[in-house]
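Missing here: one protein chain of the complex. Every other protein chain is in place.
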């Protein structure tokens, strides 16, 4: 099966991190395809950027969904996920969704641990959108700035481990979700320094994509995720506009 | 004061409906400015279209916010509202938000009544995003198709009144919110045929915009709606990209 | 239009504070009428006093509602609001309600900041009654006593600003609501020392009253706010007893 | 021990119903004292009447609490309960509270079944105030009018049984609470015609009052139910005014 | 009436504590019967032990329910309570349930105070199962180990009082529930050192059992607590197996 790892950020280096983490867990028959956003921001962090990134994710999916069996929107916060699930016939999984739902099977309440406080509001809205507030022990994020998005996981490794420990000790987290595509691959490295299970969202997303492909679910033809009727668009990227208009 | 009525849909006829309803309630010193989306869909109805429309709303605001005192994102569902509130220094109000919060002052639970079932999932997500599920008695929408978005309120007037009556009788609604910019102006016409107060979202939004301007709140410099730090964008409409990058 | 500012407390000096703050934002065509409770407590602070004050508010409204277009029950906690909305044909707005709903348009979560811890339980119940717990970041109140209810906002100004800052820094508030009629007018003075928008409840209530009058909603004849049927009372203030009995 | 059954309604005939039902379950050493509201409405049914009745209940308690070991506010909806619990050193129990909490020990979700739809909004607010929405399967009330409040349980017996059966069959109720003092004593009569346990609120309240007296809890001197500090009142019934002012 | 105090733990010394506390409040006509689990753990503390203890409680009830009028499952956490309420025709009350519901009549929010942090997760799940999270101000438990389960209340008395004070001061508790059968009898001793009402769960449970017997509710024949149909079991304690199979 082919799984598309769609990075709605413009950072190729983050796409590489995603690809590496994904390879480590992908099944023998899984082929991974990656894509980096051709437009947008280097990394989505705010509500505004999530809207922009969500639109970009839909454009990318319109172009690329036909050649793959499932797609992962590889930014924690899941920009465009609801819309993607409406529009396209293949399973589409969000990074946050995969990380959080997988964490639910390893404990009662998970903490979201991430590298920048600017992400907190968006992550809180993401938890709420998924209806998982009861399962979330909190979001903990590093203050301060970082040198580069591609190496933030190396630069901040020790601080992130400490933050995870605080989430366990002070917030009562049973599981830690390391959040954000730039942290892909970190979980394995810090696994033994955190006293509860740690979830790598990219790893989780790849396995969840494989799960959905294995289950072979039909595309909804009723309910809130049935494909919407044709509608003409103006000024929208061609492939997406054509798909929305059933052309 | 100047209030921008921003229609994130591409239908000029709907903008006209909005402008007319707004004029009816605007204060003597209020100047109304309207804008119609230069790109997007004729009317936003789905989660996917909301993401696209949200990005368009941000682009429009980046261009137009400097000349006005407040802006209304005039599509029920409030596309791009969270991001707009982060980015821009003026008050930005959503149509749904204005309609629902105003309704809260006229009863305990409001019903959302609208003209197309395709809008329901998006409206439900909007209610949840605003944290108002406890106040919402339900969303009721007409099935079937309609001839044109600009005249749907005339074509369906009797059916919408009936739907509002059902919301009162069967869902226990204390107030009815007529939802969607295409219904702007309908509330006054049907007011006496519905046994509870009826809220016109456009009217509510204009008065709420005036309220916020009168209160003269400062732009947050802390908290989750402080303006995000500068960030370079690629492939984003110029004015928005410059604003995001603090240029 | 005429708006009644009804102070269910017996402190004339607080009524004056309310009137002053209201004048600052009232529209050109708005005439303000004030009234101070003829019986009750100097300032309502507890659940018991809220019940007493609620009954007094209903008595006052029974006497005065016929001459005005809308009324504000000008005590945070909104004593008697539900009952008033049932009984009278004009819009009746609560101070807390107006402050909180207005705050909802300036951020996601608001903090309630007030001058006495004795108010906390009542304010918490008020937030819950309005179904706004999801939007409330917390209630913060000053400990210790104060010299006089009419000057508490001057005496405690610095401490209240500090409390508001804590609400932003520690509770994650996006907006601050300065709660309680005795704080009317304070928001403008401290606006620049608090890093998020600050809402003055009296200002908000006046504008919301104007909004509702502008919308011209009908009185509910069905639903839970339809006027109750006639019922004879014993030992109740004459105007209220007559109104309840449809005389 | 002495238990005060305080009827905040002015109907002596309802007080007699209450007294009769109470006698049937009171312990051997329990002495029952009854009181009927000297002012107010014949039976509280609306939010407005609940505020008036709540103030009356406080006045009655101020006069009578010193001679008894516990008091029951014998109107479903529990008017004035929060304030009473603040002010007075003896346990005060609400009729609704006693009925609902007792029902919680007989199943997961209880239905509230009552004789008049006018009571529904108040009862819903009561359930919410007690934080018991998760346990409540719904409120079901008879439409139409009734001949007299004192005999409504006889007049409507068959219809109330039918309503209870619907609550079980359609709402999934595990227990039925027959709500409202005018229904006191009905539960025993209809017990075998309803397929789940039926709770008589007056019976429950008497036993709960005995329970609290047996537990001999101290009056809170901290927390939100500590007695408020002294405060002067104007125009309030003497005994209550003196009690509030610690005279 | 006969009330069975069923200790699903194997500690006879804890059963004695339970019996002593119960005697102090039982009515003149109440006969107390005690039973100690013949198999299981000395004191249930974890989710795993709660499942084991729940099965043991059902076995004990199958043997003993016919001779009594009501039963108390005397372990906080209420192991097996839901199942017991389905199976047996007499009222069955849980220790936690009785303590928490009784506390609800003494304030708005109760704190659960207990002697070992190992109990916390189970207690949190118990609060949630009962739908009482809105009423619970928190669970506070002592860290460290204790010498013996039978004397832990003596050994830790001062620390438990301190914990209760913290629950009042820091968590806003209006009432304190001393949780766990090993603390039976402690409440009376520490009553005057804690500034809010303190509930002894065993005392509460005995009085609630008496309350339910006095109300004489029928066994549900519909709803989710009707007795399940006959079903053959293998390898289950004889009396329980026979009862489940309606033999």
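Going by the order they are written in, the chains are A, B, C, D and E; count residues from 1 in each one.
Here is the rule we use: contacts are C-beta pairs under 8 Å (C-beta built on N, C-alpha and C of every residue); 3 or more make two chains touch, one makes a residue touch a chain.
Only a predicted model underlies this, so the values are computations on that prediction, with no experimental measurement involved.
Which residue from E:51, E:158 or E:221 sits in contact with the chain not drawn here?
E:51
Of E:86, E:134, E:157 or E:171, which sits in contact with the chain we cannot see?
E:86
On chain E, where is the contact patch with the chain that was removed from view?
On the side of chain E, residues 10, 38-42, 45-52, 54-55, 58, 79-80, 82-87, 118, 120-121, 125, 128-129, 224, 228-229, 231-236, 240, 244 touch the unshown chain.
Where does chain A touch the missing chain, residue by residue?
25, 27-29, 82, 85, 91, 93, 97-98, 101-102, 104-108, 130-132, 134-135, 168-169, 172-175, 188, 191-192, 194-200, 203-204, 207-208, 210-212, 214-226
Simple rule for what comes next: only the chains that are shown with their structure count from here on.
Sharing more than half its contact pairs with C-D, counted by residue number, which one of A-B, D-E or B-C qualifies?
Duplicate interface of C-D: A-B.
State which chain is most central when centres are taken as means of Cα atoms.
Located nearest the centre of all protein C-alpha atoms is chain C.
Need the CA-centroid distance for the pair chain A / chain E, whole Å please.
44
If you average the CA atoms of chain D and of chain E, how many Å lie between those two points?
27
Touching two or more other chains, which residues of chain C qualify?
Residue numbers touching two or more other chains: 82, 85, 108, 121, 224.
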